[in-house]
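And then chain A:
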Amino acid sequence: MSKFTRRGLIKTSATVGAGLAMPTFITSPLAAYTNAPTGGSVTLGFNVPQSGPYADEGADELRAYKLAVEHLNGGGDGGMMNTFSSKSLTGNGILGKKVEYVTGDTQTKSDAARASAKSMIEKDGAVMITGGSSSGVAIAVQGLCQEAGVIFMAGLTHSNDTTGKDKKANGFRHFFNGYMSGAALAPVLEARYGKDRNAYHLTADYTWGWTQQESIQAATEAKGWNTVNNVLTPLATTDFSSYVAPVLNSGADVLVLNHYGGNMINSLTSAVQFGLRDKMVNGKNFEIVVPLYSRLMARGAGENVKGIFGSTNWHWSLSDEGSKAFVKSFGTKYGFPPSQAAHTTYVQTLLYADACERSGTFNPCGVSEALEGFKFDGMGNGPTEYRAEDHQCFKDVLVVKGKENPTSEFDVLEVVEITPRSQVEYAVDHPMFAGGALGKCNPGA
Partner candidate 1 sequence: MDAILLQILNGLDKGSAYALIALGLTLIFGTLGVVNFAHGALFMLGAFCAVSLQKLVAVSKITIDPSQVDFLGNPLKVKTPYVIEWFGPKIGNAIIDWNVPLAIIIAIPVMLLIGYVMERGLIKHFYKRPHADQILVTFGLAIVIQELVKANFGANPIPTPAPDQFVGSFNVGALIGLDASYPYWRLIYFAFSALIISSVFAFLRFTTFGMVVRAGMADRETVGLLGINIDRRFTIMFGIAAAVAGLAGVMYTPINSPNYHMGMDFLVLSFVVVVVGGMGSLPGAVSAGFLLGILESFASMNEVKGFFEMLYLPSIDQIIIYLVAIIVLLTRPRGLMGKAGVMEE
Partner candidate 2 sequence: MINTPDNSEPSRPIYFSAHDIHAYYGESYIVQGISLNVHEGEILALLGRNGAGKTSTLRAIARLDDPAIHKGEIWLDHQPLHNMKAWEAAQAGIALVPEDRRVIQGLTVEENLQLAQIEKPIGWSLERIYELFPRLGERRKQEGTTLSGGEQQMLAIGRALARDIKLLLLDEPYEGLAPVIVQEIEKTLRLIREQGITTIIVEQNAVAALKLADRAVILDTGGVVFSGTAKEVLENEKLRHDYLAI
């Protein structure tokens, strides 16, 4: 055999009679893409953190996925399928095939996430992978899906890079990003705290932190703010006291915490302990801003979040029909309201299913075509568009603040403003998103 191809092997093995050879990663004689569903069902891969610090967020994502699967298969009350502007989903699975799923643990580590995604693709025949609770993992898995020829529907990932320099043709992000946070927050901050402010940034010292810090700094400086300092904090920091203490005498009157998860809880707690919020600097009240909020994580900071501004992708207290339908079916099933992570993963699953229906195939290239430039509504974020050029969803962004008088343990944030989509949009070639190429959709050949 001069060329060791799959087809060659298939022929030989067929003549030997050992059975039909079916390549997994690559084009099979029957279908033109990886893991084409053959029986009466289709398998989706839900790859979420189940161990490590983001396990609770992962668990909430998983709940949303299960709910989405239930709805797709015609169970439950249908949730957002009823409010979704596209009506191609009918509750009989996807393209008539019953939806099944496999789950895996990303451990919030690129390696483990890729291993888990690979096993879903190679062993379980998953045709779409979704999930993730950090940008590093999302980008790593997105790259893998591009190589393997399956669709990746990103879960919670906020870094500009996911649809910026690391964008991939097979990957799609519903969640908002650092740039959008900055663009949405800056006007609100200007309105509340004035034009003449000196900001001090504490930033998680890795790519996500950097991109978010860059976005917020640019957006606030455009409103007239001055950036006093930007201090990078190591990821492993648990006690932020030594980073917070110098803020007191720096002349700054706003502290921006570009942290997420455990880092955010700990840095915010330290900042409040040091009494920053009770300070008067330059004749103004000292303020703290947490650009990216997660309700689940905000709970960990307890009382400290009260009155602190931030942005979020979605919040359960929204009163549009889509949000209400989703909160109702999620709340009825699990007894508490969904998180933004749950929302985005639920929506991503429905969007994927809908794209399959509309294109009439599970082929990633078909699905991708159906998603590119797709405009929809009724999913809780108002009119939304999946931009074709970078596979980023454009929609309204919520500016929230920690609620002063919560009525329940879930009532941590209140929405102060819904920033319209037009205000957070940016050009495809915006410098913060430059470099990298989408490439072509890969069906796995």
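Annotations
The definition used in the following text is that a residue touches a chain if its C-beta (ideal position, glycine included) is under 8 Å from a C-beta of that chain, and two chains touch if they have at least 3 such contacts; residues count from 1.
For anyone wondering why these and not others, all candidates are chains of the complex that A comes from, given by their letters.
A quick note: this is a predicted structure, and the numbers were derived from the prediction, not measured.
Candidate 1 is the one, among 1 or 2, that touches chain A in this complex.
Interface of chain A with candidate 1 (complex): residues 51-57, 59, 205, 229, 231-234, 236, 238-239, 241-243, 245-246, 248-249, 262, 265-266, 269-270, 273-275, 278, 296-297, 299-304, 316-317, 327-328, 331-332, 337, 407-408, 410-411.
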